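Heads up: the structure comes next, in structure tokens.
Our next item is chain A:
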Amino acid sequence: MITLQHYLVLSAIVFSLGVAGVLLRRNALVILMSVELMLNAANLALLGFARQLGDTTGQSLALFVMTVAAAEAAVGLALVLALFRGRGTVNVDEVRSLRG
Partner candidate 1 sequence: MGEAILFWFFGGLTCVLALLVIVMRNPVHSAMALIGNLFCIAALFAMLDAHFLAAIQVLVYAGAILVLFLFVIMLLNLKDHELGNARQTATKIAGAILLCWVAFKLIFRVMPSTTAGFPAVGDDYGTVETVGRFLFGPHLLPFEVASILLLAAILGSVAIAKKKLW
Partner candidate 2 sequence: MESSFPILSLLLWMPLIGALLILLVPRDNPKVARNLALAVSLLDLVVALVVFFSFNPLARGTQLVEKWTWIEGLGVSYHLGIDGISLLLVLLTAFLAPIAILSTYRAVTDRVRGFMFSILLLQVGMLGAFLALDVFLFYIFWELMLIPMYFMIGIWGGARRIYAAVKFFLFTLFGSVLMLVAILVVFFTYHAQTGNYTTDLYLLYGTQFPVSVQMWLFGAFALAFAIKVPMFPFHTWLPDAHVEAPTAGSVILAAVLLKMGTYGFLRFAFPLFPEAAVRFVPFIAILAVVGIIYGALVALVQKDIKKLIAYSSVSHLGFVMLGICALTPAATSGGLLQMVNHGISTGMLFLLVGVIYERRHTREITEFGGLAKQMPWYAFCFMIATLASVGLPGTNGFVGEFLVLIGTFNSDALPVLFGSPMAGQVLAGVAGLGVILGAIYMLWMVQRVFFGPLANPANQKLKDLSLREAVVMVPLIAVIFFIGLFPNFFLSRVEPSIQAFVQDVRHRSQLAQKIDREPARLATHILEEVRHDQ
């Protein structure tokens, strides 16, 4: 029997992989993709819960998450473009303006 738990564990795995990607990769594009992974994992959990409760609110919430994800991707990619133009790299190790 496939229960809510299965979906949640799957969601956690995907989320963790996303986190690992964000932390370990240097390529800004891959980092953005990892963020997309994390958002999708969250959506999966959200829809799982919604199905469990039979509540459509969770679905509309997931839709908003997608909206945010789209916006995030657009701005993030614009930043990557600008970064590449300015620095000639997409390696986040070389961007250290925040250094204290």
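In picking the candidates, the idea was that all candidates are chains of the complex that A comes from, given by their letters.
Definition applied: a contact is a pair of C-beta atoms (placed from the backbone, for glycine too) under 8 Å apart; a residue touches a chain by one contact, two chains touch by 3 or more; residues count from 1.
From a predicted model like this one, the values you see are computed outputs, not experimental measurements.
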item: In-complex contact of chain A, chosen from 1 or 2; value: 1
item: Partner candidate 1, residues of chain A touching it in the complex; value: 1-10, 12-14, 16-21, 23-27, 29-30, 32-34, 36-37, 40, 43-44, 47-48, 50-52, 54, 56-57, 59-60, 62-64, 66-75, 77-87, 89-91, 95, 97
